[in-house]
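Once you've had a glance at the structure underneath, I'll fire off some questions.
Missing here: one protein chain of the complex. Every other protein chain is in place.
Here is subunit A:
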Amino acid sequence: MKYGTTFSFCWSGGSKLLLYHYSHVEVKFIKCFFKMSSFSRSAQQWATFARSWFLIDARMQPPGKIASMCSVRLQGKHKPIYHPLSDIGDHVVVMNTRHIAFSGNKWEQKVYSSHTGYPGSFKQLTAAQMHKKDPTAIIKLAVYGMLPKNLTRRTMMQRLHLFPDDVLPEDILKNLTEELPQPREIPRKLSEYTQEERNAFPMLWTPA
């Protein structure tokens, strides 16, 4: 679909640059002080169709929510210029996949089944066993299941980069453009509350 050669929109907002400190894994946001509307037309077009690199921290997050965020961006469905044939998906880097948090009893109850086709090779693994064997497998399978079931799925999976811990290789670090906010707010542990907050919490009854 042709919509003219000039693009006047800045749908990536003010793109956020990422600063990464190796020593203690601090990710800082620096908002760019320029707007895409101040670019020349050719620069706008370049920026519109460029492939971004997103970073998601999966620590204490439900893997399904992480996977749905990944699949949306891998397909390019977050862009107003989306078309299923256009191949406008972005790269997504997920770190700390070892520390994902299933809700409920899914670590023991969720079963991943596989069959190689040979007789007697039906394997069933619980999520905990799967995670122990390969810490990135759960999110990988979740994203694979959420992508459209066509030939573009494999290329999209190649653009998904999973890392069990927060150690990322340098070439990927250099490519990152934006970090996405975590879907779930991590609740604080009881030990992280101060004594004053604990005293201030309303009590229904005092144990006699």
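FYI, a contact is a pair of C-beta atoms (placed from the backbone, for glycine too) under 8 Å apart; a residue touches a chain by one contact, two chains touch by 3 or more; residues count from 1.
Everything that follows uses one rule, which is that contacts and distances are computed from a predicted model.
*Asks:* Would you mind picking the UniProt name of the chain not drawn here, from "Auxin-responsive protein", "Phospholipid-transporting ATPase", "Large ribosomal subunit protein bL20m" or "U6 snRNA-associated Sm-like protein LSm7"?
*Replies:* Going by its UniProt entry, the chain not pictured is "Large ribosomal subunit protein bL20m".
*Asks:* Out of A:Trp46, A:Tyr82, A:Phe122 or A:Tyr193, point to the residue that touches the absent chain in the complete complex.
*Replies:* Spelled out, the listed residue whose C-beta touches the missing chain is A:Tyr82.
*Asks:* Contact with the hidden chain only, please: which subunit A residues?
*Replies:* 3-4, 7-11, 13, 77-83
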